[in-house]
Each structure stands twice: as C-alpha cells, then as structure tokens.
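To keep things clear, I will list the structure first and then write my remarks on it.
Missing here is one protein chain; the remaining ones are kept as they sit in the complex.
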C-alpha cells in the first residue's frame, strides 16, 4: 500500500508544511539522508495544546502531541522528496518533552511518535531514538521532534 | 588488545542489552554509521541511581552513572556489530544530565562517559560531544547518553 493511503486509512492526513518562524529551513539533505528541523505539534496553524506534561498537559495529550509532531515532520519530508514512498528507513527520532520537574515518563509520550511511524511505515519505520525532558520549548509547545530519515536515491 | 579484553582489564563487563521500554529499536545503521538510542544508567535491570545531579545525586555518582550509560551503549553496539573490535571511531556523544537548577558542571559528569571510551578504545574512542543539563529524564535516571559510531564495513 502507498504510504499516503496508509495514512488516510489511519484517519489522518499530511498537514501543510509548518512555516519556520525563524531564519532556517525545514530540512537539509546530505546524500540520501534528510535532517528534519525540530517540529512542534501545532497542525495547520490551528492553536494547539500548550504547556508541560505532568502539569497542564496529560500523558495522553502528550502522546497525541507527539503524533502531531511526527505528522509535521512527514509534511516537511514530503515537501523535500515529493513522495513518502521514497522513504527507505527512519533512522533516528529525538523527542523533547516539556515536562514538569516530577514527570518522568517522557518515553511514554514519545511513543505517540514511534507508534505512528511504525503504523505508517512498518519495518521501514523502526528507528533508534532518544526521549528527553526539558523545562521549556519554543512557543510553549509540549513536544518537539526532530528526525533523521534515509531515502531512496 | 581486543576491546573486550581491555574492558575486562578495567574490571568491567558488557551488560545485557537494555530492553527498550517503548516502541523503538536500540540502534539503527546507515552505511557504516550506527546511531544508538539514548541509554540510561541502569545495568541489567538492577535498580540503579535516580534523581538530579546537584540534588540527590552527587557529581561523583553522576560521573559513574555516565560510565554505566556508556556500557549500555556498548552492549547495544555489540549486539549490532557482534564484535566491538569493528569500531572504527566513536563519532559523537550527546549526554543529558538531569540537573538541579543550580548545578552546572554537566561536562564533569559526562567525563565519566568520555574517560571510559578513551580508556577502552584509545585514539578510536576520541569523540566530539555535547553536555546538556535537563530537568527530567525517563524513569528518573540522572544520565542519558546517545552515541554515533563509525564501524568497519
């Protein structure tokens, strides 16, 4: 099945590419490796959830925010390689979870991203990753995700 | 000397590969580069030290935790390439140190990782790195380390 059909089947769709709100580009390619800039969890400039997981944001809301951040990563990736069918493997996921001082299930929040990637890409979607708790993220988003992806030539 | 003999000589041993407690894999290879998922400092599921450096965890305990995190990275690496003698060079180390607000010797804690890598691998173990203080890490671990390693074909 084509990747975008799979995404549709999951009841989701690739959002518009988030506009960088600063002086950078959404992705940079070196050979067949694509580095995707840190993406937040706002979709299509609709105001989305803000705050720290463990405070105003629940674990489940954080899990969903991680999903949205991955969808934004995929929007960027698609704009770079035109078709998501060219993904060879997801290499690495780094997830920053804005966390209250006492919250330490960042890995459960980041599963929102990991589960979705594997649902969409199967074996190709498997990835190494790192989940980190931080005290503040740009614009008050609860989750920011950066991805490294290997693509077909 | 073989790498594992060297590790033995240092009075250490490669632990079991930590089981990811979430939906990801311990390492992903692209060409000859291996990306290792963020590893904590618990060894063999024995409960290990928890908390923030500068609070309940001392600098020395943090230094040792960084050592354990590297041993976990090496466990992952070995399971990926079978023999640690295939390491060509350690490329990059990123160390997240769960820190009290007033603690700012993250670089001294991360030396636990750097010193051990150089003790084990010598010139090949030299690496670029980044030490970062954060307010929270998965499961309350004081140190999380991710590594990029170049290996022989």
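In order of appearance the chains are A and B, and numbering begins at 1 in each one.
Definition applied: contacts are C-beta pairs under 8 Å (C-beta built on N, C-alpha and C of every residue); 3 or more make two chains touch, one makes a residue touch a chain.
Remember, it's a predicted structure, so these values are computed and weren't measured experimentally.
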Across B:12, B:36, B:69 or B:134, the one contacting the chain not displayed is B:134
Contact with the hidden chain (one of B:23, B:37, B:64 or B:99): B:99
Identify the residues of subunit B touching the omitted chain, counting contacts across the whole complex. 33, 89-93, 99-108, 110-111, 114-115, 118, 126-135, 148, 150
List the residues of subunit A that touch the chain left out of this view. 21-28, 30, 35-38, 94, 96, 98, 134-140, 144, 146
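FYI, only the chains that are shown with their structure count from here on.
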Distance from subunit B to subunit A - Cα centre to Cα centre, in angstrom: 25
